[in-house]
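Structure, as structure tokens:
Left out: one protein chain. Kept in place: all the others.
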Amino acid sequence: MDSARSVVLDAGDIGRAIRRIAHEVVERNKGAADLILLGIPTRGVFLARRIAAAIELIEGDAVAVGAIDVTLYRDDLRLRPARALEPTAIPTGGIDDKVVVLIDDVLFSGRTVRSALDALNDIGRPRAVQLAALVDRGHRELPIRADYVGKNLPTALAEKVRVRLLEFDDFDEVTIEGGAS
Amino acid sequence: MRHLLSAGDLNVDSACLILDTAAQLASVTDRTVKKFPTLRGRTVVNLFFEDSTRTRISFEIAAKRLSADVINFAAKGSSVSKGESLKDTALTLEAMGADAVVIRHGSSGAPHRLATAGWIQGSVVNAGDGTHEHPTQALLDAFTIRHHLRDGTGDLSGVRVAIVGDILHSRVARSNVLLLRTLGAHVTVVAPPTLMPYGVSQWPCAVSYDLDEVLPHVDAVMMLRVQSERMHAAYFPSVNEYSRRYGLNALRMGLLPPHAIVLHPGPMNRGMEISADVADGERAVMVEQVANGVSIRMAVLYLLLGGMTDDGKKEI
Partner (left out) sequence: MPHETTVIRGVRPYGEDPVDIVVATGVIAEIATAGSGAGRVIEASGLIALPGFVDIHTHLREPGREDAETVETGSRAAALGGFTAVFAMANTSPVADTAGVVEQVWHLGKATGLVDVFPVGAVTVGLGGEQLAELGAMATSAAQVRMFSDDGKCVHDAAIMRRALEYVKAFDGVIAQHAQEPRLTVDAQMNEGVLSGQLGLTGWPGVAEESIIARDVLLAEHVDSRLHVCHVSTAGSVEVIKWAKSRGIKVTAEVTPHHLLLTEDLVASYDPVYKVNPPLRTSADVTALRAALAAGTIDAIATDHAPHPHEDKDCEWAAAAFGMLGLQTAFSIAVLTMINSGLLDWRALADRMSVRPARIGRALGHGHDLKVGAPANICVVDPGASWVVEPATFASKSRNSPYAGMTLPGKVMHVLKAGKPTVECGDLAC
């Protein structure tokens, strides 16, 4: 397997991608007021915190950041044994009339994002929802697209994209593994 | 996990998974939409051969918050009271497509029988059987203790718990002794010798006949309901004597460490095993126990029904 493993983003690339996404978010929303960044566990939460920190450097004010676990909304629950739940943490004040930016590490079929939209619907009514992903690997199965993408990464279905983050995996790296190529 | 029949079936990992899942699910109570779509299309049957409105409602709310369809099948007013057997009832529920059966039964082992006799395919949750076990009660008690004494995470290593009252006839005591021990807590059961099970010395807990001696050394005290009928079977001489020796009153509260909490599975006999001022006092956590019961039962139903079935068959 190791021979078929290639590094797509290294630590420096990931840092630059996060800073760029932060700039795009601020530019698109004309500042950071009313913004809530919600990461999708596990790694989306750490990305959300990093993007929030980057926005704070740009704008000077802290940005509300939280987590939204989508497990209970997934459409593939019966394909696997019951999964442990991850924390959901909605910033005080809720999401009503806020601009929510959902943040995930890899955008693939779009089903996770669909679940997140359903979950948001049960929590409140945001003014708008945007989507950021560190990697967009294609192969969408639902009409969903990202507003902010760290890197577009054309992949074969058989390949596996792995995102590793310092907070969880001890180092920053995005790799492609396996597949015929 | 296919069934939840006994607290003894849980190891520390599976017990903590249930507690952690419940902790995540507890957040639903703060939301405007108190519901998840997770168990949409699943059917949960509450099969209650004994009256227990509070436990049935707790399971019912839990199932409904996960969007399961709930059918309440009570012995009273149904064919069960006309002498239909547990087996025939089970076959009926199976034919109706129950994915899980939550059973409360007066006979010890009835849930075990329901799960193993080959009558039904679905999951079985023991909601209290005879004088045997009541595992979801033990889980909600552990959840409540963990919340107060361990910041709501991890196991209960080192926590000292006294369980006081009719240990002999208590399914709550049996499940709690097993689960608390699994989670690393030190348990002492306290009762007059007549209300101790034969062979209790072999249980994974300490045994005491003296409540006053135990109270200064515990972090949580769980008072069990004592039915006054027991008096007529000569388990103790009188209600007054029981209350004097084993009741938790304001005076005895003074023996507890300041951080200690008081639990009771309900319904309480005020003035018997617990005085009204203690029951209403700020260290009593009975109201939280009820709320936590819903979260625990949601967690159990989610973990039993929220994935694929054990035989690995994919279901659509």
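By written order: A and B. Residues from 1 in each chain.
Quick note on the criterion: a residue touches a chain if its C-beta (ideal position, glycine included) is under 8 Å from a C-beta of that chain, and two chains touch if they have at least 3 such contacts.
In this text, all values refer to a predicted model and were calculated from it rather than measured experimentally.
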| item | value |
| --- | --- |
| Touching partners, among the displayed chains, of the absent chain | B |
| Touching the absent chain when the full complex is considered, from B:S107, B:S208, B:Q227 or B:N249 | B:S107 |
| From B:T32, B:T53 or B:S85, residue that would touch the chain that is not displayed | B:S85 |
| Those residues of chain B which, in the complete complex, touch the missing chain | 85-87, 105-110, 112-113, 116-117, 129-133, 171, 174, 197-200, 202-203 |
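Just so we're on the same page, only the chains that are shown with their structure count from here on.
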| item | value |
| --- | --- |
| Centre distance in Å when chain A and chain B are each reduced to the mean of their C-alpha atoms | 40 |
| Chain A-touching residues of chain B, taken from the complex the two chains share | 1, 17, 20-21, 24-25, 27, 31-33, 35-38, 66, 302-308, 314-316 |
| Touching residues (chain side chain A, partner chain B) in the complex | 69, 72-73, 77-88, 118, 121-124 |
